[in-house]
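The structure appears right after this line, and notes come after that.
Shown here: the complex without one of its protein chains, the others still in place.
Then we have subunit A:
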């Protein structure tokens, strides 16, 4: 029986790959898991494939690169079934609660200022155009998620620049639409906007919570076929893996951000009146 294969590129012993496959070169395991993730393989199948590599390496005292060759090539050669939950439609469905929360956040933040000053909320052509641009941007993200993620992993600098340029373009288009297309389409009481925004925000958070309870969220943890993995030895690892953390990020981040925006609006209103 060999000791764990060490490598200068080994990630921390606290990582999931290290706990699942202590005899496998950490960098190799990371590349292997990442490629299977990008291929859309479910977490339990990824865990089983990595555990079999671990089993072979522990028995043979061979390093994974020697016994299995390149991690990416080996991951592809397994030809594991792709999980339906990783399809663009499923990803879009899983992101829907977040999109509803974001819509609530925008409507609430747009309505809150007019509500404080007692004026009506004007829905302009720019609002509509901005919403369409944002929806198209989300659809594009879902459509090209796979090649974009591959590019981000293989060429982080180039992909990071492209992502930044894309975000600037989308934000610029939304801001330009809001500023230039200011012809009013509808005029409603700001209180209705506040109520609609708060309602959407609460509904989106409740939807996200229900998805987590029903295990329909995006989370697809890598599991061992041999039973529960030993818990992470770090406080940070335990926090990131806890169900409470997943619930908080899915249900509380956008409402908390909205509260921050409302507090800022309130402070600005107080200073100008």
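In this section, a contact is a pair of C-beta atoms (placed from the backbone, for glycine too) under 8 Å apart; a residue touches a chain by one contact, two chains touch by 3 or more; residues count from 1.
Just so it is clear, contacts and distances are computed from a predicted model.
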According to its UniProt record, what is the protein name of the omitted chain, chosen from "PadR family transcriptional regulator", "Integral membrane protein", "FXSXX-COOH protein" or "ABC transporter permease"?
"PadR family transcriptional regulator"
Quick one: which of A:144, A:226 or A:248 touches the chain that's been left out?
A:226
Return the single residue from A:16, A:53 or A:115 that touches the missing chain.
A:53
At which residues does subunit A meet the chain that is not included here?
1, 23, 48, 51-56, 58-60, 62, 67-69, 73-74, 77-80, 224-227
